[in-house]
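The chains shown are only part of the set, and none of them has been moved.
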Amino acid sequence: MAKLKVGIINVTGYAGVELARLLYRHPKVSLSSITGRSAAGQKLVNVFPHLAEIDMTIAAELGEVDLAFSAMPHKSSAEAIMPLVERGVRIIDMSADFRLKDGSEYPKWYDFTHPAPNLLRKAVYGLPEIHRDEIAKAGLVAIPGCYPTGALLALAPAVEEGIIHTDIIVDSKSGVSGAGRTLSLSTHYSEAVDNVCAYSVNGHRHLPEIVQELEALTNVSVSVTFLPHLVPMSRGILSSCYASLKQGTIGKKDEVIELYRHYYKGEPFVRVVDKPPETKQVWGSNFCLVYPVVDTRHNRLIVISCIDNLVKGAAGQAIQDMNIMLGFTETEGLEALPLYP
Amino acid sequence: MAKLKVGIINVTGYAGVELARLLYRHPKVSLSSITGRSAAGQKLVNVFPHLAEIDMTIAAELGEVDLAFSAMPHKSSAEAIMPLVERGVRIIDMSADFRLKDGSEYPKWYDFTHPAPNLLRKAVYGLPEIHRDEIAKAGLVAIPGCYPTGALLALAPAVEEGIIHTDIIVDSKSGVSGAGRTLSLSTHYSEAVDNVCAYSVNGHRHLPEIVQELEALTNVSVSVTFLPHLVPMSRGILSSCYASLKQGTIGKKDEVIELYRHYYKGEPFVRVVDKPPETKQVWGSNFCLVYPVVDTRHNRLIVISCIDNLVKGAAGQAIQDMNIMLGFTETEGLEALPLYP
Amino acid sequence: MAKLKVGIINVTGYAGVELARLLYRHPKVSLSSITGRSAAGQKLVNVFPHLAEIDMTIAAELGEVDLAFSAMPHKSSAEAIMPLVERGVRIIDMSADFRLKDGSEYPKWYDFTHPAPNLLRKAVYGLPEIHRDEIAKAGLVAIPGCYPTGALLALAPAVEEGIIHTDIIVDSKSGVSGAGRTLSLSTHYSEAVDNVCAYSVNGHRHLPEIVQELEALTNVSVSVTFLPHLVPMSRGILSSCYASLKQGTIGKKDEVIELYRHYYKGEPFVRVVDKPPETKQVWGSNFCLVYPVVDTRHNRLIVISCIDNLVKGAAGQAIQDMNIMLGFTETEGLEALPLYP
């Protein structure tokens, strides 16, 4: 049987190139078209020597495909996707353009008026652990942001089961690849090495996603303070989440681990661990490690999660969603174990 | 006038060697004796080639000095210090042995019964910004832990001025030198690089110090959840502190910066900044950067502080205290500006 | 058809654990036995959380297998292997114990008298690009050292084709994982980060391998000065090799690239490139990039090669050899593209 054809719009960022790396080895699909903007016309190997095995040329326009991934930046992504949606091509969008259900959030957080607010309702938020069934049927899937992926997987069980007060702090530490391949002073090597800093202290764009999805799990509003930090490594996000336990919900320390294990039972990529996880333990893989623990001095729940921001936080999750959409085994093409050390 | 003689007990850890580096260039004292255990009898340069300028031999026993620094580990430090205190030598202890006022905390946190509980009351907690006057007169000063230094300088103004509810979260990110020079798997290069993890999730030894000092600032108890993280760099601690603002205390966003600036007015080493600070901005210096900001969505105070854990978090603070004890200008020997990039 | 059973002796070092990672996903063999010394009796996941997918217990003794990999240190490896060889188990040894043909080199370089000098002749040096046919028939294959792999692939074409004078300098830069998982001060994070140094300046143990194999390619002796350096990254070796071109052999600059391309034609894992390669371009993969260039000012050949020391320099090459020995496609289980960035 002929493999389905897939394409990547804007392969030249870190998420795009990671998609190409993974899709090229996927047994059920064929990567048949890749586009770029400034790099159009170049052989992929000339821009990304590590992908020398993939003998493709970066095109200006997407060829005929059965399913397309967009790795465009926000705003441009919606523009690129809209005509494809009309033609009936199934789309997996890695930008933020279809993550938020409320179109009025876009001017606030992303400085543009959404061009297709009607599509926001149709788009599915592509976190399989929460929206698997909708993803299977979706024509347009919005891949969650890297921070929301880690934060939501850390918090969903506690929020949905109602064991915490919803006054939540998420303190995240991200590797530098999350800032992308576009040059900037803060991601210049000599500036970022030997350095830790917080950023977006007045509100990071991933905050409304986190709130939207947590509130959708329950019928109460949540108050999330989210502070991201840049740490000197290329891949990985560790999120430390804090919330007060409701009295009477969790009696003993081990109960919270049990609750989490039950919640994620059968999930191929979420592993509830009983020791503090490390980002290196997921490097290059689609796993998310989740570690819930109770600060018994103050009856506070702490949940720590780790992902590789470019895999479970971007390209890997996109392929997981594709597998669900196309009826493949969910782990297909994502079997590689983490690279260590 | 002859310079005062100072000595370092156990020069061979990272805090000890940093003390030697700084004291050797101090204009008012003479580093006349250094001791080590396994390295006794060796030239300093053979163990620490970067200190080749210092032509000294590591001794087994401390020589005659006017003031001694102890860079021994906890428990051993108290044992080494007690006879010196009796002889009237002024002591600056970098271990935890005289930081806690309540002797019953030592078995709980450090697994030993304190050998000189009476000295705990006499010892002064050596954070100059809070205890300057007592330090000036002290015979025994306990240098604060690296994490407490950053956390206390971030929180003291808010706690003392009573603008926050005392349910506080301190999420700290430390470079690896804080774990010392003793070998361990978690500080093996291949394990620590490209990696972030939380540790001591059930309670880090620096927690009781933070609580003791915050409670001493006010007459209410505080609930602190403190979670330290290891990040891949050698020096630096960034602490992100979270607490709810009391209603009515802070009306406008800038007021909190003003309150902090007023609190630290005249402090030579604390700088209240109006942009998120970075650990690299204090690398190799005794500065502490403090950045208070309000999450106006939820009326939450966030305070971020940065220090170099080996300078303001250890050896530099020890010299600052020595300067105060000996009546020198407080910045003497600590003038070097941060190394960047 | 039942998969062949393979085992790993001493899985607990970095080469062993990398073997486990790769073998677990190999489609044609089944990893059925793993041993360790101090870790015997523990679940693999407890020692290596990144391998949580592999539900195996580390044993004290190897079970029944069709082929065994030894990841023991030198000397111990020979001892562990000898009885297996007698039982007819095919062996792939990652230690140095069967790399050198001349048994008298072992006391000089490795401080022990070889216990089975007769096996040295039977063992095959497992560099497929040079010894593929012998590997196919071998009962005992010695995986080349990480440095020799990079150096030999850089130099073999020039030496065998006789275009250079055999007075050769190899200046290698290695990531820290090459020093293994055993703790040492020089691989302590705070010491190794932000640092570059040369080591083994009086002769590194990998030198006799390089000389043995280069001399076997031609009938003249070679003079190799080999200087390894430690650089702050976990994986990768870049070797810069220098030799004078014989007059009249290479007329134009491009000829040397052509000669190299011809030499490595059809090799699945050696890629001759025309821009300076970077270690990151092979991270996590079995590729070796080779870049030959001429310093036309002085008619000097420079060849730069890059490998991942744990893959092509150890576990990946071992699997490549296994594939050859067992008649599988040579790339089986080694298809993963390099991880970047």
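We call the chains A, B and C, going by the order they appear; numbering starts again at 1 in every chain.
The definition used in the following text is that a contact is a pair of C-beta atoms (placed from the backbone, for glycine too) under 8 Å apart; a residue touches a chain by one contact, two chains touch by 3 or more.
Here the structure is a predicted model, which is why all the values come from computation and not from measurement.
In total, how many chains does the complex have, if 3 are shown?
The entire assembly in this structure file is built from 4 identical chains.
Criterion: only the chains that are shown with their structure count from here on.
If you average the Cα atoms of chain A and of chain B to get two centres, how far apart are those centres in Å?
About 38 Å, centre to centre.
Roughly how many whole angstrom separate the Cα centroids of chain A and chain C?
36
Please compute the C-alpha centroid of chain B, do the same for chain C, then give the distance between them in whole Å.
46
Could you check chain C for residues that touch two or more other chains and list them?
In chain C, residues 14, 177, 181, 194, 234 touch at least two other chains, as defined above.
Using the touch definition from the top, list the residues of chain B that touch chain A in their complex.
167, 169, 171, 173, 175, 190-191, 193-199, 201-203, 223-225, 227, 229, 231-236, 238, 240, 242, 276-280, 283, 293, 295, 297-298, 300, 302, 304, 341
Which residues, counting only chain B, touch chain C once they are in their complex?
14, 175-177, 179, 181, 183-185, 187-194, 232-234
Using the touch rule from the top, collect the residues of chain C that touch chain A in their complex.
Residues 14, 17, 21, 24-25, 48-54, 177, 181, 194, 234-235, 271, 273, 275, 277-278, 280-285, 289, 335-341.
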